[in-house]
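Moving on, here comes chain A:
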Amino acid sequence: MNIAISNASDKPIYQQLFEQISAQILKGELENGYCLPPIRQAAQELSISVITVKKAWEALERYGLIHTVTGKGCFVAELSADRKLEIRNEMILKQMLLDTSYYKSFGLTLDEAIEMLKKVY
Partner candidate 1 sequence: MYNLVMKDVRLAVPPFFFLFPLLFGALMLIPGWIYFVVPLYFCWITIPNVFNQFKAQNDLMFTSVMPVAKRDMVKARVTLVAGFELLHIVIAAIFGSISMSLYPNVTYYFFPPNMGFWGLNFVMFAIFNLIFIPMFYKTAYKFGWALLAAVTAAMLFAGITQWIGIQSPVVNEIFYGTGAQQVRLQAFILISGIVIFSAFSVIANRLAVKRFLQVEV
Partner candidate 2 sequence: MLALDIRNVNKTYPNFQLRNVSFQLEKGYIMGFIGANGAGKTTTIKSILNMTRMDSGEIHVLGRNMAEYELELKQEIGYAMGGVDFYTRSKLKTLTNVIKKFYAKWDEGTYRNYLRRFKLDENKRIAELSTGMKVKYSIAIALSHGAKLLILDEPTSGLDPVARNELLDIFQGLVADGEISILFSTHITSDLEKCADYITFIVDGQIVHSGEKEEFKESYLLLNGSAAQLNQVKDRLISYRMNSFGFTGLIPASDFDNSWNIKAATPSLEEIMVYYAKKEDEYV
């Protein structure tokens, strides 16, 4: 599991954690049943607060990406390819919503935006 946290970023740290881990799960880099480090250990290793990690883990759980086995820890959930796709799209859409409002603030039309996206993608 790779995590890179930036204190300078505008995004709250738990958000960064959540996004990075969920991406790794959805891409299949973290397999079914992969055991996430305990919350307090992760907090200490990443030098972030316990609650932050807790919030990220909770968000992952809410999306059904991980599940908690009491006394054992958190494990990457078994997800069907369809379900993975569904979650991925849901998350991407959320980000797109933010991005498009930014494009709109410059008065970009949809076509213009697509055109530009094609160039950089």
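By our rule, a residue touches a chain if its C-beta (ideal position, glycine included) is under 8 Å from a C-beta of that chain, and two chains touch if they have at least 3 such contacts; residues count from 1.
Keep in mind how these were chosen: all candidates are chains of the complex that A comes from, given by their letters.
From a predicted model like this one, the values you see are computed outputs, not experimental measurements.
Chain contacts in this complex place chain A in touch with candidate 2, from the set 1 or 2.
Those residues of chain A that touch candidate 2 in the shared complex are 7, 10, 12, 14, 40-41, 43-44, 47-52, 55.
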